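Let me begin by presenting the structure, written as structure tokens, before commenting on it.
Removed from the display is one protein chain of the complex; every other protein chain stays in position.
For subunit A:
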Amino acid sequence: MPMVQIENLDIVFGNQKMESLRLLDKGLTRPEILARTGDVIGVQNATISVEEGEICVLMGLSGSGKSTLLRAINGLNKVARGRCLVRDGERMVDMAKCDEETLRHMRTNRVSMVFQSFALMPWMTVLENVAFGLEMQGVSKKEREERANKQLKMVGLYDWRDKKPDELSGGMRQRVGLARAFVMDSDILLMDEPFSALDPLIRSQLQDELIELQKRLKKTIIFVSHDLDEALKIGSKIAIMESARIIQEDVPEQIVLNPATEYVEKFVAHTNPLNVLRGNALMTPLAQMAQLDGLFHVSEHLALDIQDGALKGASSHGHDIAISKWEDGMDIENMPENSVVLAPVGISMRDAVEIRYHTKMPMVLQDNGQCAGVLGDHQFYHALLGKHFSRAS
């Protein structure tokens, strides 16, 4: 059972929802409907499901409807049509149709939210802010202070608990926002561009902290972002939105490798592939390489002797070159220089580039012990220049 399941969801802002939906079904575009009825289509026919423990990133430019879709999940935005199911124990609650009492139960116990501009209550202390949701849960004062303090220790703000939010820096304030959401112990977290208002260093630091927290807490997170790098870094799944619709939904690597439309491609072109791409997407498969005298000539300086999927030897102008093996987690600094490295195909591009930099040699990638392809400068440049789109080629 998924944690969140959204089916054919439409969100309309305005007074003539029925008419707008009718026009939408007739295939009119967003601006056309705005001109006819004055209504704004927030989300159009969105379908997506998020499994337990996933971080699903809704990505798109501002106005693409990503925050609107997010706010449907805890009922802050009214759904015009479709279903927005959120798991509660063994049942799925439709946030679009449930009564006030159920909605409140879901908000206090199942779904917590982190806001872009923090949305901390300026008249409350840090501790009171973190305990705010617990107060709504009806937790006793003593227990909520205990739990809030514990959460504040986790985000490293225990010493700041008696300060007011305006005495804190932006990064600290968002840590309070995170603590306020985490302290609720709800399984689902909604994050509306939580790090967008922070400067880049703090942003990446908080992203790392979130990834660390997630490793321990295993929440189901739905994260809104306009930054594909951020989405690729933290997302286990990415849904890209453009003018109210989800246009592509996939794992990060596939988004980068197979952008569905030009719009996605533009996003991808500006990302850093180092964090996303893996060896199997980068390498040139052996099957595509020419053989000469039974050797694979990777460059004019390197020939590989590969038989039945096993690397028998490597040579440069008749001199033998050492072969070494690298596994995930091994120290790259200790790899012997001037050796051809055998690495698994799942190697990240960052590791591969580092190995290449250190050994000064192309690498051979193995899939289940079988040599699968070659990874060298040419392949790296190809990826860095964004020429790896299957769509563009």
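Quick notes on this structure:
Here is the rule we go by: a residue touches a chain if its C-beta (ideal position, glycine included) is under 8 Å from a C-beta of that chain, and two chains touch if they have at least 3 such contacts; residues count from 1.
Note that contacts and distances are computed from a predicted model.
UniProt lists the omitted chain of the complex under the protein name "Glycine betaine transport system permease protein OpuAB" (options: "Glycine betaine transport system permease protein OpuAB", "Amino acid ABC transporter membrane protein 1, PAAT family", "Phosphoserine phosphatase rsbU" or "Sarcosine oxidase subunit gamma"). The residue touching the chain not shown here, chosen from A:Q5, A:S20 or A:Q137, is A:Q137.
Summary of contacts with the chain left out: across A:N74, A:Q174, A:T359 or A:Q379, the touching residue is A:N74. Listed residues A:R22, A:R36, A:K78 or A:R104: the one in touch with the omitted chain is A:R104. Listed residues A:L34, A:A119 or A:V353: the one in touch with the omitted chain is A:A119. Not every partner is drawn; the one left out touches subunit A at residues 71, 74, 76, 104-105, 107-108, 111-113, 115-117, 119-124, 132-133, 135-137, 180, 184, 190.
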